[in-house]
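Removed: one protein chain of the complex. Kept in place: all other protein chains.
Per-chain residue numbering starts at 1, and chain names A, B and C are given in the order in which the chains are listed.
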Amino acid sequence: MHAIGVDIGGTKIAAGVVDEAGTILAQTRRQTEPDHAASIDAAIADVYAELSASYEIGAIGLAAAGFVSADRSGVLFAPNIAWRDYPLRDNVARLIGDKVDIVVENDANAAGWAEFRFGAARDVDDMLTLTIGTGLGGAIVSNGELVRGAWGVASEIGHMRVVPGGHYCGCGHEGCWEQYASGSALVRDAQAAVLRDPGRAARLLELAGGSADKLSGPHVTTAAQEGDELAIELLAELGRWIGEGAASATALLDPALIVVGGGVAAAGELLLAPARNGFASQLSGRGHRPEAAIVVAAMGNDAGMVGAADLARL
Amino acid sequence: MHAIGVDIGGTKIAAGVVDEAGTILAQTRRQTEPDHAASIDAAIADVYAELSASYEIGAIGLAAAGFVSADRSGVLFAPNIAWRDYPLRDNVARLIGDKVDIVVENDANAAGWAEFRFGAARDVDDMLTLTIGTGLGGAIVSNGELVRGAWGVASEIGHMRVVPGGHYCGCGHEGCWEQYASGSALVRDAQAAVLRDPGRAARLLELAGGSADKLSGPHVTTAAQEGDELAIELLAELGRWIGEGAASATALLDPALIVVGGGVAAAGELLLAPARNGFASQLSGRGHRPEAAIVVAAMGNDAGMVGAADLARL
Amino acid sequence: MHAIGVDIGGTKIAAGVVDEAGTILAQTRRQTEPDHAASIDAAIADVYAELSASYEIGAIGLAAAGFVSADRSGVLFAPNIAWRDYPLRDNVARLIGDKVDIVVENDANAAGWAEFRFGAARDVDDMLTLTIGTGLGGAIVSNGELVRGAWGVASEIGHMRVVPGGHYCGCGHEGCWEQYASGSALVRDAQAAVLRDPGRAARLLELAGGSADKLSGPHVTTAAQEGDELAIELLAELGRWIGEGAASATALLDPALIVVGGGVAAAGELLLAPARNGFASQLSGRGHRPEAAIVVAAMGNDAGMVGAADLARL
Partner (left out) sequence: MHAIGVDIGGTKIAAGVVDEAGTILAQTRRQTEPDHAASIDAAIADVYAELSASYEIGAIGLAAAGFVSADRSGVLFAPNIAWRDYPLRDNVARLIGDKVDIVVENDANAAGWAEFRFGAARDVDDMLTLTIGTGLGGAIVSNGELVRGAWGVASEIGHMRVVPGGHYCGCGHEGCWEQYASGSALVRDAQAAVLRDPGRAARLLELAGGSADKLSGPHVTTAAQEGDELAIELLAELGRWIGEGAASATALLDPALIVVGGGVAAAGELLLAPARNGFASQLSGRGHRPEAAIVVAAMGNDAGMVGAADLARL
């Protein structure tokens, strides 16, 4: 059965027809307004109309950045879109006429599921994905099933506290893992390094056009790939936090594989090698247990779309 | 079907015949030698002989304090018993003649499973148990299934790191949750308070016969129940760490219920109220999500036996 | 001998004629431009001209927010004014014709010195002042002498690290004390509380005109004085950090008195009581040593002016 997967971002949606092997047969996009939830409903109905003209569609999966309700029908809360207890499924169903099953999934869960079914984790039953962009999202698969939790909001792994009294987080707490293991953390650490030691940060500043405010994660990756010492250290620090936090998560979950996706994964071994070291240095019971591998995600930016489509078929 | 559950401690085993409703129909015990693994095999065979004389037994569940192999046949490593990659199931099977299925389970998993099936968590599908004695063991149930992990060593929740550079742990790392949320932590904190402020610790010292070395968790609970301010603070600090760590675990797992068992649970609300406050203060997304309740375990000391028996039947 | 003390802020200077008892006999002010260092030189010369018309002046003390050189002639670095290795003394001397001695002092040192000579600490020989405004400045007096350090930059106490991996600081590091014990920290913590728990933060939000971005320290103090629970907790948390950090500083310095000044001191006992508790809870060797009192500063906003004038006379 073909399903449509829709990746709902703040200002646009990307939708695709996905077959049972996880292959995207067709894709389309629409602009949306984050403050105007109905514009998203309409855009979804619109892409359905477009894509269902050429393909027989059995289900629609909607990947949403927010807390998804346990029955997968709506969004309890979203940080960047005007959704509060929003009945996304029913609103879309009304617009398209109840023709197919519609399910809502958390976007990081959807992306992780794609890795589990078709990507880097397709050969294991227990895995953890870390989707590291601006923030840090997670997906947990245990014994072949997605861990959704009692109310659908499991895998908010970026808000595991790793430093009491640590960095402020947008969630109102301190010391959340995503404040140490995310693209935002990388950028802030790079900016702090510019303040502390402008001499060593010269190449980073140059890449940022001379302004620390303009520094981005890709600037750090580029500089590191050129051999810039500071940039290599910054990625190593990010990797260390990824690995150390993953060791804590592993104490709970014992995954066979930890998949690192999202923008920062582009740094490859400059990030992964320190992540593996951090993981090994903090894994409890090491030497007395088999050990998860840490690998880069395989599904790229389409992971959310593919995973949402696949979850909608279940 | 009746099953035998065996709770294997360092110096003794406790075994019982458990029916499908979780009721213990008969019990027995044996002394064992922790440094002599064969003595444990023999004791298990012996209790089987005794109990199977009066009951028809369909399975045996062995609850072991250690890393249990993924196929539930043996123990990879145990901190307090001389087991290293030890084929516990086959050794016992040889002694008793292969008459029944034998499965090995981690003791905290077994105890948690008993709470899930017959105890405090029998009405939910997603739960976390914290068994707080000398250390801190956990059990995770997700969507009605025990989370064992890829290699059987999930739920080692006491080794989630909560303070980088924090208290030394017996596992060789620093800052493990069980060094803040366990009976051992309570005792050490009480001893530190004696050093810091002997005046306020007078009642605790008295209960310990005048020697800080003799202080125990029950002394603190007794003093707190009498209204001793320092003891109340010590339990509140323990509770705070239980709740704050539980908030991190909840970010990953979203349980409907968090069940607190083990010796310290005897402190009741003196512990639970601060645990709930700590949980609420650190739960990410609070107000935008339903919230797990924190309750005391219902199955008492037999939880491991009952849970092991029940898991052996699955 | 009369001396002029000048308190140099980002956008204005305040100057006064101070007698040997620390009394301000006359005052005046000028606007300045922080990005234009010469405008500050000129303004100082100008206030000297004005004040010396009516008083015989023996010395000028300049209180500057920055790293002051060991010979007290200039500013090595200032975070908010365009001074880099700036010869402030010589520039001003050139403008006024070398008639009087001019010395430059760090502003927090000057304010602390005023407390030592004429204010809350006038009866002790060893003290520590904490000037808590946007940031956290300190002054140390040991055996009756101001501790300036080898290069004039001692007492930068706000940059003692109190949490490894803690809050980012404007200095480029993490976990500096001033990120936990300052008006800025209070405001950020209040804003985080709004995010976490808008219900409890209702009164704070109201005081801020409905916008968390507009929250200020005085809003928190006002709400706390009205009895608002959250505001009281926020001040208590700030006080706790003041006291705990002061305990660390006391391990090094053993002051007789710790004087808390700056804007937040307006909160009085709502701040001081928790500060004293935090101090007592963390002071090493407590019970085996006399213990510093923690009191509010007595010299108010003129402390910097008075202290700079007095130090110029030495």
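Here, contacts are C-beta pairs under 8 Å (C-beta built on N, C-alpha and C of every residue); 3 or more make two chains touch, one makes a residue touch a chain.
This structure is a prediction, so every number in the text was calculated from the model and none was measured.
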Omitted-chain contact residue, chosen from C:V163, C:A181 or C:V194: C:V163
Among B:A63, B:V163 or B:L207, contact with the omitted chain is made only by B:V163
Per the definition of touch given earlier, which of C:E33, C:D46, C:D101 or C:D125 contacts the omitted chain? C:D125
Which residue, C:C176, C:V194 or C:L207, contacts the hidden chain when the whole complex is considered? C:C176
What is the set of chain A residues that contact the non-displayed chain in the whole complex? 164-165, 196-199, 286-287
Counting contacts across the full complex, list the positions on chain C that touch the omitted chain. 67, 76-77, 84, 124-126, 138, 140, 142-143, 145, 147-164, 169, 171, 173, 176, 244, 247-249, 251-257, 282, 284-285, 288-290, 292
Considering the entire assembly, which residues of chain B contact the chain that has been omitted? 163-168, 170-175, 180, 188, 192-197
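The definition used in the following text is that only the chains that are shown with their structure count from here on.
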Can you compute the centre-to-centre distance for chain A and chain B, using the mean CA position of each chain? Integer Å is fine. 34
Would you mind pulling out the distance in Å between where the CA atoms of chain A average out and where those of chain C do? 44
Residue list for chain B, restricted to those that touch at least two other chains: 164
